[in-house]
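Structure in structure tokens, see below.
A single protein chain has been omitted from the complex, and every remaining protein chain is retained in its original position.
A, B and C are the chain letters, set down in written order, and residue numbers restart from 1 in every chain.
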Amino acid sequence: MANVHQFDVVVVGAGGAGLMAGLYASRTAKTAVISKLYPTRSHTGAAQGGISAALGNYEEDKPEWHMYDTVKGSDYLGDQDAIEFMCNEAIDAVLELEHMGLPFDRTPEGKISQRPFGGHTNNETGKPVRRAAHAADRTGHMILQTLYQQCLKNKVNFFDEYQVLDFIMVNGRAAGVVAVELATGELHTIHAKAVVFATGGHGRIFEVTSNAYAYTGDGAAILLRRGIPLEDMEFFQFHPTGIYKLGILITEGVRGEGGVLLNGNGERFMPKYAPTVKDLASRDVVSRAIYTEIKEGRGINGSNYVYLDIRPESVNKYAAVDGRTNPDGSPYTITADTVLKKIPDIVDFCRVYLGVDPVTQVMPIQPTAHYTMGGIPTNKYGEVVIDDRNTIFPGLYAAGECACVSVHGANRLGTNSLLDIVVFGKHAGLKAAEYAQSADFETLPGEVEADARSAFEALRNGSKKENAFDLSNELKKVMFDDVGIYRSEKGMAEALDKVRELKERFKDVGVTDTGKIFNTELLNAWELGNLLDIAETVAMSALNRKESRGGHSREDYPERDDGSWLKHTLIAQKDGKLEISYKPVVITKHQPKARVY
Amino acid sequence: MEVTVKIFRYNPEKDQRGNYVTYKVEAHENDRVLDVLEYIKGKEDGTLSFRRSCAHGICGSDAMRINGRNMLACKVLIRDVGTNITVEPLLGLKISKDLIVDMEPFFDNYKKVLPYFINDSPLPEDGRERLQSPEERARFDETTKCILCAACTTSCPSYWANGEYYGPAAIVTAHRFIFDSRDEAAGERLQILAETDGVARCHTAYNCTEACPREIKITRAIGEVKMAMTTGKLD
Amino acid sequence: MGLKRDVSLSAGLRYKGPAGYLTFILHRIGGLGMGVFIAVHILAAFIGGRTGGFLNGIYENWAFQIFIFFCVLFHAINGLRITILDLWPKLQDYQTEAIWVEWAVFIPLYAVSVYVILSTALGG
Partner (left out) sequence: MTTKSRRLSIKDRGLTNFEAVMWIFTRLSALAIYGLILAGLIGALVMGARNNMNFADVMRWAFMPNVTHVQSTDLQDLDPWASPFWKLTASALLLVAAAHGIHGLVVIADDYIASKSGRNFIRLLSIVFLLAMSGMGLWLIWTS
């Protein structure tokens, strides 16, 4: 084999999590970071609002409060040891980013500026607390750029535009990955002692989504096919405010700055659903509220969207009603200038895609598929654990949106994901390097590239009876409609059947592009395969869980059922079939109780 | 409505040179040009190749020449460009296939300007953040927005003439650090940019500023770098 | 593999740049034109004789004068604009307006000059 590379640690994915892992692993181990996109194209760059840490730069805040909010936000499904670990690490993680040069916005005293975000509260008063450290509305962009830049400074080895197709395991241990170089179509084997997956989520299984085209769940799908289970796949977050039809995200920061949601009657409806924090309730709550309004006929013109209003006069009116104040106690008011300064990118999106100017007009919004809570199960050090007893798979790590630690449980709080990627990315990198120090290379068996090659061959030689573009649209539609914000037995069962039917039809997809160089058609078709596999796990896990919790809300089981369902779902492929098992939730400090905002 | 899209096609495994192929497809005026390309790829000709990821102007994958001007295909709607659309790859970089160009030289230039934060002084004793006033932070806000899409560099006549020119994108990145009050390597960056292939190659043609999808005032940023070089003032 | 990096003059000129791109091109033509003209002029005066006379004869031609005066005037006015914007980069925000002003100054001045050149050339 011509293209074999050897590294101690190989990191798959160059978003926030992958870069953090690469940066830390490369300090002590020979490390490669492989990414199917140029690193700066990763979806971390799309994150807008902020990264949470109890810095307390404006007002009192504590990691314990952050922990409680996260546990509550997760609808008590998050593992509390991991959550506590993350919230304690948060302050140092954010300060470290600052030390790497990240240009956070500043307070008048020159400290990192923070803004309120859904679900983050002062535990004593129950009022929103400013916890999200931010760089305008492009915090993720700045994290991605800063980490990439630091990787360049530290001479991390990058394999840009190499798409990983397969995971190599030998003797029950990680041994590397197989990747295709997009520019040449050549397969490469990257032989490694430790492998870190940081490939991001799979929001592209849904029709209306804030997620990138690249969010096809490659990492999770690859490992699923290799027998690694996936955890909590039924939990997917629908962000309340996506641009109508397009799904492009309007950050919660807009509501953090005082924006309110209005229904078709021009009423602000959130106080009905969350009397204390109102528009800043956690995402699942707001998304459901919007859907309820729409279902009850109070969408705009009876249609399936509502308005988000950040016009200064509305904000000032409702801020006065809420009695919201500035840190110095004066009443909270904003001007057109505040809007332009604090959320410039959102203003830009609205102008470009909607022809709407948020300073003078309301924005039509609808919930949009946003974040993958489930994924590759890991412990708090990023080590992949493959069963209910948390048995570690040697040499395999995962971090970021593709992983399920689980700190987000059934519903992620805004800004906790950027925190997740830096904290767990770092620890996964450290652990991987540590493991590589002590482990030896496994000898590679003969034909490690065979499976990847035959997957490609199958797509090239398919009968072409089916068109990948159509299949993918059918998949997205059925998943959004039936395994979306509100779910029911009947809908999900039909969706599952449909996904299985699509999987069958997928065998008849054939790629027309016979070339090797940048064969994007082939790669897109391969990604569709991943989407189908992932969608099946999502639909099946969701159908199986007979309760409502966080992002998983069922019309037929509207209540949370801690008695039977306070447990994680594990779904794994055995003999070509999916099987479900369970894993207990780690509860340390906070016993489950009803969740009101 | 029906739109006519003329696309530059080049298959490196078959063609000696590129050619244009015209497609007629149905589209809505609020569709992005990217949606139209996706549709053509999905339904008309799967071999059409281009890069894309985020689909909302934030990842910088899909910069290309649309009706003779560099833009992001995902950030321009049919209603902005009309129903006769010509789509071509960026100028000044090797064309790998169809609309995909070789980005390596672009990133190589980026890497030349020390595109990372440098401050070797000790951290504040309490381990907290380095302080920076809101005004100091605002000084370089504009240039932090860059998504490295290359629309600017590949619209610059100087860069067309000579790929050794670092190009506006690299200078934008340098600007982001030069004017960051916390950074300590402004001098080194200015020395690099003072070389023949640095800012001297910019003749204020403004194509870059006009092409930037992030609306960065690039020519102004380059001008500020030139003046920092002239006067030594970094405030 | 791949198509070589090659920006032909026609590809470059087809790029739909904004107003600044045009002024850049004209500035360059103007500078070059002036440079060549002055060099030839000095050379002609220096060597004198028949060759010198012939060379000097070229710019007695009114068409040539119209061209060279375009070079001079445009380069001078545009050069001033560039210099001002360069020395105060903040003003780059108004580059479009600056270019409008520049044309507003250039066009009448140039029109008058062309009129004078033509009336001298044709009227005696």
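The rule is simple: a residue touches a chain if its C-beta (ideal position, glycine included) is under 8 Å from a C-beta of that chain, and two chains touch if they have at least 3 such contacts.
Small disclaimer: the values here were computed from a predicted structure and weren't measured.
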Residue of C:8, C:61 or C:120 touching the missing chain in the full complex: C:120
Residue of C:45, C:63 or C:111 touching the missing chain in the full complex: C:45
Candidate in contact with the missing chain, chosen from B:13, B:26, B:104 or B:195: B:195
Residue numbers in chain C that touch the chain omitted from display: 28, 31-32, 34-35, 38-39, 42-43, 45-46, 65, 69, 72, 76, 79-80, 82-83, 86-87, 113, 116-117, 120
Where the missing chain touches chain B, by residue: 131, 133, 135-136, 158, 161-165, 181, 186-187, 190-201, 203, 226, 228-230, 232-235
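By definition in this document, only the chains that are shown with their structure count from here on.
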Overall pattern in which the protein chains touch one another (line/ring/star/complete/other): line
Centre distance in Å when chain B and chain C are each reduced to the mean of their C-alpha atoms: 31
Distance from the mean Cα position of chain B to that of chain A, given in whole angstrom: 27
Between chain A and chain C, centroid-to-centroid distance (C-alpha), Å: 57
Shared interface positions of chain C, touching two or more other chains: 1
Multi-chain contact sites of chain A, meaning residues that touch two or more partners: 517
Residue ranges of chain C in contact with chain B within the complex: 1-5, 7, 11-12, 14-21, 24-25, 27-28, 82, 85-87, 89-90, 92-93, 95
Parts of chain A lying in touch with chain B, wherever the complex brings them together: 37-38, 40-43, 45-46, 92, 95, 98-101, 103-112, 135-136, 138, 141-142, 145-146, 149-150, 152-153, 183, 212-214, 246, 248, 345, 348-349, 352-353, 467-470, 511-513, 515-521
Chain B - residues contacting chain C, complex: 10, 12-13, 17-18, 65, 67-69, 91-97, 102, 105, 155, 157, 160-161, 163, 203-207, 209-210, 217, 219-220, 223-224, 226-227
